[in-house]
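Note that one protein chain of the assembly has been removed; the remaining protein chains are unaltered in position.
And then chain A:
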Amino acid sequence: MSLLEIDNVTLRFGGLVAVDNVSLRVNEGEVFALVGPNGAGKSTIFNLISRFYDPAEGRIRFDGKDLLKHTADQVPSFGIARTFQNIELFEQATVLQNLLVGRHRHRKTGMLSNIVFSPKAYREELRHREAVEEVIEFLNLQPYRDKMIGGLPYGVRKVVELGRALASEPKLLLLDEPASGLSVEETQDMAFWIEDIQTQMGISVMMVEHDMGLVSAVSGRVMALSDGKELATGTAAEVQSHPAVIEAYLGTGEISKTGTSRA
C-alpha cells in the first residue's frame, strides 16, 4: 500500500503556480527522490506535506488518513519527520537537546508532572534519552553530543538535523537536499545512512536532491519536476535520459551521470 498519496495538488503563490497538478505515491519501504531545477517546486511539495501551506486543490493522504484535515504541528504524530533545505536547528541548544525535541511526538507527560519532576516524568525522560542515544550512536555524533549547535560546522549540523528527524522514529522521512554543501566523504556517509535508514530501520524516505550520484545510489523511483509540473517518473537512469528532463535542464548544466552537486 502507498504510505503517502498526493493527488492533483496545486499551489499558487499569487500568480506563480509553484506546484501544478502534481500526483505522486511514496510506497512503504521505498526511497523516493524528487529532482528538478531550482524553483521547480520541490521544497514547496515538502512544505505542503508538512502542512505549512494549504493547497488550492488536491488531496494529500498519509497512511490512509487525510492530512489536509490536520495542522502542521499534528503532522509529526502521523509519523512524518523532516529536515530543511537551509538547516533549521535550535541554535542555542546542544546537539542532545535538539535530538530530544525530535522526541516531542512521543511525549506522554504534561506540564504539571514536568514541573515537579514526577517519577513518571523521570521514567519518560530515561526512555527519550535511550532512544536519542541510539541515534547518536548510529550517526556517530558522540563527539558533538554536548556541543552547542551555534558553534558546529555545516556538515555536522546537517547530520544533527537528520538525527533530530530520526529521533522521532518516523514512518516517512522527508529529506530536503541532504547532501547539499557536504564534502564528497560526507555525501558518501549520507548515502550509507539513507540506505541503512531504509533497509535496517524500515523507514520510507522521500528526498529532494540535486546530486544525481546520490540519487542514483539510493533511490528506487525518481520524479523530475520543472515549473511545478511533473516531467517524468521512473528509475534514476530513465528520468535522466527522458527528453523532457534533458530539455528542462538544458543550459543549466545541472544534470549529469556523475552528478555534480550544486555549489
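The criterion applied here is as follows: a contact is a pair of C-beta atoms (placed from the backbone, for glycine too) under 8 Å apart; a residue touches a chain by one contact, two chains touch by 3 or more; residues count from 1.
Assume contacts and distances are computed from a predicted model.
One subunit of the complex is not drawn; among "Carbon-monoxide dehydrogenase small subunit", "Phosphonate C-P lyase system protein PhnK", "Amino acid/amide ABC transporter membrane protein 2 (HAAT family)" or "Oligopeptide transport ATP-binding protein OppD", its UniProt record names it "Amino acid/amide ABC transporter membrane protein 2 (HAAT family)". Across the entire complex, the residue among A:Gly36, A:Pro76, A:Gly213 or A:Gly228 in touch with the chain not shown is A:Pro76.
For chain A, the list of residues touching the undisplayed chain reads 43, 47, 50, 52-53, 71-77, 81-82, 84-93, 96-97, 100-105, 107, 109-111, 114-117, 121-122, 124-126, 128-130, 133, 150-152, 154, 164, 168.
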